[in-house]
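Shown here: the complex without one of its protein chains, the others still in place.
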Amino acid sequence: MQQLVQNLLAVGLHHYLILAVVLFGIGTFGVFMRRNALTTLMSIELILNGGNLTLLAFARSHQDMRGQALALLVIAVAAAEAAIGLAIVVGVFRNRHNTNIDELNLLRY
Amino acid sequence: MTENFPLSLIILLPLLGAVLNLLLGRRLGNTFVSLVACSAVAGAALVATKAVLLVASDLPMRGALVDQLVSGDWIVAGDFKLQAGLTLDRLSSVMVMVVTWIALLIHIYATGYMEHEPDYARFFGYLNLFTGAMLILVLGDSLPVTFVGWEGVGLASYLLIGFWYHEDKNATAGRKAFIVNRIGDFGFLIGICLLFTVVGTVKYADFSSIAAKLMTPWWMGWPVGYWIAILLFVGCAGKSAQIPLYVWLPDAMAGPTPVSALIHAATMVTAGVYVVARCHTIFDTFPEAAKMTVAGIGALTALMAATIGIVQRDFKKVLAYSTVSQLGFMFVGVGTGAYAAGVFHLMTHAFFKAGLFLGAGSVMHAMGGEGDIVKMGGLGKHMPITRWTFFVYCLAIAGIVPFAGFFSKDAILAGAFAAEFRMAGNMAPWQASLVALYPKLLWGMLATAALCTAFYMWRLYFVVFTGEFRGTKEQESHLHESPSSMTLPLVVLAVGSVLAGLIGVPAIMTHGLPESAEHLFTFFTSWLSPAMVPASPEPHEHWLEWALMGGALTISAVGIGLAALLYRGGISQRAEGLKKSLGVLHGLLWNKYYVDEIYDVLLVRPLRRVSGLLWKVVDNIVIDGGLTKVGPFFVDIFGAMAQRFQNGDVQRYIIAVMVGTAGILFGSTYYLAYQGIQGELKIDKRTVTLKLGDVRMRPGQLIYAIDWDGDGKFDETNVRFNSELKHEYGNAGEFKIVVEARDPVWNMVKRSDDWFFGANTPLSAKVE
Partner (left out) sequence: MIAVAASDFASFDLASLLASAAPASVQEVAASSLSPTGWTPAWAFWILSALVVIGAISTIAQRNLISAVMSLVATFFGLAGLYATLSAHFLAAIQVLVYAGAIMVLFVFVIMVLNRDEAERVSDRGLLDKAVGAGALVYLAVRLGEVIASPVGPMSRMSKPPADFGTVSKIGEYFFTEFLFPFEAISILLIIAVIGAVVVARTVVSRTTTGYELPNLAEHAGEGGQGGADAAGGDAAHGGH
């Protein structure tokens, strides 16, 4: 019991990393379970934020600011990805009146 | 004794010209093209002259200028290392001077001859390419480098023979030249390989010390040097148009006339003679059967081609057979050991034969491309410069003193007469007498060939330039002297044809002259002195030498006289009558001894038939019918399997990524723990040593728990990885051992008594 309390109170790097794993897992789960393209995009944002969290946690742990700089780049890439992704969703919807990604399977054999 | 000199400049200038002309020439116009082509060759000629002057003044007799063509090693294959270098010694100097300066003259001539040609840039690009390749051939310091140039000139020759490829005839002639040369080149290449295998070197500089190794007996009791020489000579026979590979050269006249002059008369076709002289150590191998072969084939070719030349009607064909015949003379020269004489004839021949071809070009230019001499006649009035220069060339090739051909041909004839072939001592008497008689036979054949040469050259001269014009009225109205860019080279070559022979006057003629004059008249003899190539054989008695000289001169005079008798002032009735009365012989000569037809029946048609069979049976039935179905069959199967994964559903793709990642994670960590429980036991009385894991594992990478007695409880826990674990049993008996390995990082646990992938051997210790 005391061990548990100690673990709860002594928040450290591993707590952040496990949270990141959870976030990544929820995001991935969303990507392959939900059929709506918008939800998929949101899940991808969750995955990216899980990655960002590990970057920042390690940056803090190693006291290396490069992790933070990298996280900023990740945010910029995520913004670009969201913009393009949403544009594609709009384009697809305009053509097919449907954004269910499990039905968008023309890119195959 | 060598010295460095940028010889690669001589090669790179024409090659650069070729690149410029072929890539940019079409856009930049004819003026630019001719400027680039001529200045590239002129630059090469000037650098070459400078280099040759250095060789003459600064270096001792066997000295050479050297240069690297490729830095470092050129060919590396196992132990075989070869550098690509260039070398210029006294022998290659002769060739370099001939090639660069005659090429320059012909380039200048071609600017006039080809002025109406739409594909001007391509022509000069090829011509420059040829010059560069020829210079590589001549300057190469080893047989492989020479071979590069050898193939390069072959390519340029093929491209230029088929230059007007729109006509099927020309393209076919180009292919014929290429294929026949390929046969020769194959022999040449095998010769190089054999030389390297047996002797271990292919560099000319090392040739002076290989004579002993060439004596190694090899095949059919002959020394290896004989076979190398024969194989190299096969290549030379191809390139230099000797029996049996001469058939391409007459057809090669399909190319533009400057090409015929440069490639198929003055330079490329003499490459074989040059190589024989260059590799004289190999050809000199005792017994000298190789030399006998070379000389014999040379003499046979000389006679055969000369007889064919008598009856031909096409201007350039006559000259082509004349070239084949003269090349035969040169091979007799180098084959009888008169290397200097052979190379000397090569040089003088380059002057007058180039001139003859350029003269032919000038005539055909005026005739509007007509090449049949029967339709010419009386052209001397209209084109005096061409006529009189042609007159000089004809004197030179017929061998009239003091023109160039006299001295060089005399040297070859004298050499052939006086030659002695060193053969093995244990010959039967009839064999020995045959060998002794052989040089006289060669001399006889050459003398006959010389008679024919004088006859057909003067027949050509009389038929074309004297008498009445026999062509159409329209052609007659267009007759004109050629532009100065064409006549200038003719004049220069005519001067060369007069003077070139005077540097190689036989020693007996220069006795009593002032020392400086003697020095000048024997310049060539001292240039290629015995230190460079072996001395030419000479008759021992002066009277014999004079007699031979007089005989040769008489033969030439008789030939010219006969030609004048039959053709002076046009084709006489007597000539026509002679043609009728000797109908069979005429037919035989007119059809060139039916050699092309014989080759067609013996080689070409069987080859076609076999090819057709292979095409219809092997290609159509076996390959297209069977083999090509096998590949698609498997492709279909695997494709059907693979396409199931490509279902276009991105959700399944990401599931696949997840499953794959999990699989990798599981597999890699499981494998570590699995390796950790593999072990072997060593039992020494009651002490058991258990060797676990893999040598690559680090201490502490795995944590072990061990149950030594199989009671289900671990006796030792938290043992850090250590390849050897020891245990001593208290009492005897058989014990089951269970090991559990745990990866502390990934928390993968593996027990040796797992039903699934347990230890490869059940661990149990039997102690006493």
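Letters A and B name the chains as they come in the text, with residue numbers starting at 1 for each one.
Just so it is clear, a contact is a pair of C-beta atoms (placed from the backbone, for glycine too) under 8 Å apart; a residue touches a chain by one contact, two chains touch by 3 or more.
None of the values given here were measured: they were computed from a predicted structure.
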{"item": "Interface with the unshown chain - residue positions in subunit B", "value": "649, 651-652, 654-655, 658-659, 661-663, 665-666, 669, 744-747"}
{"item": "Subunit A residues touching the omitted chain (full complex)", "value": "8-19, 21-30, 32-36, 38-39, 41-43, 45-46, 49, 52-53, 56-61, 63, 65-66, 68-69, 71-73, 75-84, 86-91, 93-100, 102"}
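Heads up, the rule we're going with is that only the chains that are shown with their structure count from here on.
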{"item": "Centre distance in Å when subunit A and subunit B are each reduced to the mean of their C-alpha atoms", "value": "68"}
{"item": "Partner subunit A, residues of subunit B touching it in the complex", "value": "643, 646-652, 654-655, 658"}
{"item": "Partner subunit B, residues of subunit A touching it in the complex", "value": "28, 31-33, 35, 101-102, 104-109"}
